[in-house]
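One protein chain is absent from this view; the other protein chains keep their places.
Right after this comes subunit A.
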Amino acid sequence: MVSHVVSRVVRRVVPHVFPVPAMPADGPAMIRNRVLATLVALGVVGALAFGFVGFAPNRLLSGRPVALWDAVSAPVLWVVAAAWLALAAASLAPPGRGRDRLALVVGLGLVLALLAGAGEAATRLAATAPSPSARTSLGAGFWLMLFAAALAAVDALQRLAAGMALRALAILLVGAGALALAASGQLSELSLAKEYANRREVFLAELLRHVALVAGAVLVAVAVGVPLGLAAQRRPRTGGIVFGALNLLQTIPSIALFGLLIGPLSWLAAAVPALQDLGVRGIGATPALVALVLYSLLPVARNTQAGLASVSPAVVEAARGMGLTPGQILLGVEVPIALPVLISGLRIVTVQAIGLAVVAALIGAGGLGTFVFQGLGQNAVDLVLLGALATILLALAADLGFQFLLGLTRRSA
């Protein structure tokens, strides 16, 4: 999903921002893939104009940028340069599956090469450092090139009109490669890895807490939102009220909602001791869960209503006429037909909740936001990054999971 949107935006915007002058069709320097050409330009700018990594004597000082050619060994430098050259050549080549396959493989390989290069740079810089508290963080050049390389692969996947299987394979390959690099110790001198190493136990606990918070919120939102959507579809007047209220909730900024819940929940916990024993408090997981559920209700209810409304009235009339009971019509006919729309709703809600749950750390709910806010407090960018990157990866994983589910329901429908 995210990758589709990014690629679409890039294709739309790029020709306007960097208009490619019209060239004669048989011109020798004809650019055939403008997206790729722009990404190559971006990558080259990243390599030449920005530091590949930043090097600092300790984690609180901001680092001094180190250029790619100073940071990595000659073989890595050549691999990266060759990869950009190959992508540049691909952008000039006439359209064809061979060209796009090359761009895909080189793009994916480059992502891993950049990771390995950053790890190598950190190891080399650590060897020259006077103290073990010296830190190597990922620089703007690294991120620009990583971004450009990943988008080059995404663009190639789009051009190949790749199916679910190829997309999944590409993601699995990069994921497995990154994990293998991490496991081999190649990346362990990076500041990000050190921040992780310092918090290894807490990290897993907070990750699980984050997942539990999101899963709990989505489950409750389904339990409440699906009946609301059903009621809205059956009685349009009820629908008006329900969606009016949920729309209003959606407009409250998340931090405000977290804050607003502290008062009533503290009062509730004080007034009803039994609730207190259940863990209901003004701060912590309870208000976070409540807020996430409130934000999730609108998409769940809306998609339930839309999915059920998409069932043709003729189908329902035929079902009634043949003697299906209202329950059989709902579960056997309407819900299966509405399922793809319902799952799309869950996908939106889950990805949204994963992001929102970061903010919930502010009111003591824990989760990956803990690292983000600790990092912000300590001015330690890599700690912020640890929380943020983990959140992004979690959201991407959830998105992919739901895409897969959606593919299954489409196939059977």
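We take it that a contact is a pair of C-beta atoms (placed from the backbone, for glycine too) under 8 Å apart; a residue touches a chain by one contact, two chains touch by 3 or more; residues count from 1.
Assume contacts and distances are computed from a predicted model.
Engineer: Which listed name, "Phenylalanine--tRNA ligase alpha subunit", "ATP synthase subunit a", "ABC transporter ATP-binding protein" or "Transport permease protein", is the one UniProt assigns to the chain that has been left out?
Structural biologist: The record for the missing subunit names the protein "ABC transporter ATP-binding protein".
Engineer: Among A:164, A:211 or A:337, choose the residue that contacts the chain missing from this document, as touch is defined above.
Structural biologist: A:337
Engineer: Using the touch definition from the top, which of A:319, A:383 or A:406 touches the missing chain?
Structural biologist: A:319
Engineer: Kindly note down the residues of subunit A that lie in touch with the hidden chain.
Structural biologist: 312-325, 328, 333, 336-337, 412-413
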